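With one protein chain withheld, the remaining protein chains of the complex are depicted in position.
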Amino acid sequence: MPHLVILYTSNIEAKADMPKFCRALADVMVEIADEEGKKVFPTGGVRVLAYPAAHGAVADGKHDYGFAYLNLRMAKGRSDAVKSKTGERLMAVAREFLDPLFSSGYLGVTLHIDEGHEVVDVKHSTIHPLFGKP
Amino acid sequence: MPHLVILYTSNIEAKADMPKFCRALADVMVEIADEEGKKVFPTGGVRVLAYPAAHGAVADGKHDYGFAYLNLRMAKGRSDAVKSKTGERLMAVAREFLDPLFSSGYLGVTLHIDEGHEVVDVKHSTIHPLFGKP
Partner (left out) sequence: MPHLVILYTSNIEAKADMPKFCRALADVMVEIADEEGKKVFPTGGVRVLAYPAAHGAVADGKHDYGFAYLNLRMAKGRSDAVKSKTGERLMAVAREFLDPLFSSGYLGVTLHIDEGHEVVDVKHSTIHPLFGKP
């Protein structure tokens, strides 16, 4: 972790550079630091996956509404300040990348950060060793 | 919110009108009222996103089984009566739209309603203002 999964209506696809958007969101997670300047997330654990919906319906359906749902799952135990800062930074990136859609049409973006509540956590990675300890 | 995400086996795609199904589910959410006749969900916050799986496996794999998982995430604080009613209404729509698949083949449908447990909730929308307050 952190894992950021983006679920969105397919009408966003043609209007935003989604690969670049994913990279920009990952960069925020790689770089973000806590109150003492320490990296919050291990670089090798940063993952962003984006999924346009095959079908969807938004609100009353009377306009070509768009919706993007950003759901970040992170491990428990970070400070409230770190959580808020992470949310603000990610939303700032979203507002920048999706600005044309907000201003020229109808778009909703929601970012939720969840703390993982897994009862089992098993991992294997050949990425983490590249970065040493976070 | 509410966000309804539908994950389903791809064999359902050809047998059900998924865009119409999404719209019908959204209509239930837009219209549903509580014990006092008050709208439960803000119209501008209703979102349904549907995803056929690229690959999958169901049960013992010996028949062409189908599966649809409807997962509704809503904010905390609604009454048990509202939650139950929402679940029943959505499942009624699912049973109606997927009836041919139930009766002519093997299909499982599960609807879970989860209450959001997000530690950060950041939103921006140009849809909500169209509908004023819920």
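Which chain is which? They are A and B, in the order written, and residues in each are numbered from 1.
Just so we're on the same page, a contact is a pair of C-beta atoms (placed from the backbone, for glycine too) under 8 Å apart; a residue touches a chain by one contact, two chains touch by 3 or more.
Since the structure is predicted, the reported quantities are computational estimates derived from the model, not experimental observations.
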In the complete complex, which positions of chain B touch the hidden chain?
7-9, 51, 53-61, 63, 65, 67, 69, 72, 83-84, 86-88, 90-91, 94-95, 102-103, 105-115, 117
Tell me, which residues in chain A touch the chain that this view leaves out?
1, 3, 5, 13, 18-19, 21-23, 25-26, 30, 43-52, 116-128, 130-131
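Convention: only the chains that are shown with their structure count from here on.
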Rotating chain A so its CA atoms sit on chain B gives an angle in degrees, to the nearest 5, of 120
